[in-house]
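Let's look at chain A:
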Amino acid sequence: MAQNVSITLQNTDEGRAIAAAILSDNPAATVASMPSLTKIDCPGRLEIRRDSVETQLGRDYDLQELQLSLISLAGNVDEDDERIVIAWKN
Partner candidate 1 sequence: MAVAAIGPYEFQPKDRLENFHGNQVVYLHWEDHLMFCAPVAFPLPPAMPFAAFHDQIVPAAYAQHPDFVSIDWTQAEWKLDGAPFTPDPAKGLKEQGIGHKSVLVLRTPGLTGINGSHA
Partner candidate 2 sequence: MTTLLKEPKAKKLGLKERYAHLTRGLGWETTYQPMSKVFPFADYEGIKIHDWDAWEDPFRLTMDAYWKYQAEKERKLYAVIDSFAQNNGQMNITDARYINAIKIFLTGVSPLEYMAHRGYAQVGRHFVGAGPRVACQMQAIDELRHAQTQIHTISHYNKFFDGLHDSRHMHDRVWYLSVPKSFFDDAASAGPFEFLTAISFSFEYVLTNLLFVPFMSGAAFNGDMATVTFGFSAQSDESRHMTLGLEIIKFMLEQDEGNVPIVQKWIDKWFWRGYRLLTIVAMMMDYMLPKRVMSWAEAWEMYFEEAGGALFKDLARYGIREPKYADVARKEKGRLSHEAWCTFYNYTHAAAFHTWVPKEEELAWLSEKYPDTFDKLYRPRFEYWQKQQEAGKRFYNNSLPQLCTVCQVPMLFTEPDDPTKICFRRAEHKGETYHFCSDGCCDIFKDEPEKYIQSWLPVHQIFQGNCGGATIPDVLAWYHLNNGVDNLDYQGSPDQQLWDAWMKDRGKAGG
């Protein structure tokens, strides 16, 4: 079984929109809510897509803005202009 990758976001307006975008693009993702934060786990691989975040936010979004909402992550990260991928290789 693929090991979980994970991302944890702040419970802010932007954080909620990013979480919603991740959940719509990654059907296998599961959510855990704690006071002030949301932890999303997903087996093997998880993708954050710029266009999906823009749809949720209703404005242009630069993926580097993720820096403002991020609390933690687990997995290897690869970022370009369109998406951020968090994945385990095994």
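Criterion applied: all candidates are chains of the complex that A comes from, given by their letters.
Keep in mind that, in the parts below, a residue touches a chain if its C-beta (ideal position, glycine included) is under 8 Å from a C-beta of that chain, and two chains touch if they have at least 3 such contacts; residues count from 1.
Note that the structure is predicted; figures quoted are calculated from it, not measured.
Within the complex, chain A makes contact with only one of the listed candidates (1 or 2), namely 2.
Across the interface of their complex, candidate 2 is touched by residues 3-6, 8, 10, 34-37, 39, 62, 64-65, 67-81, 88-90 of chain A.
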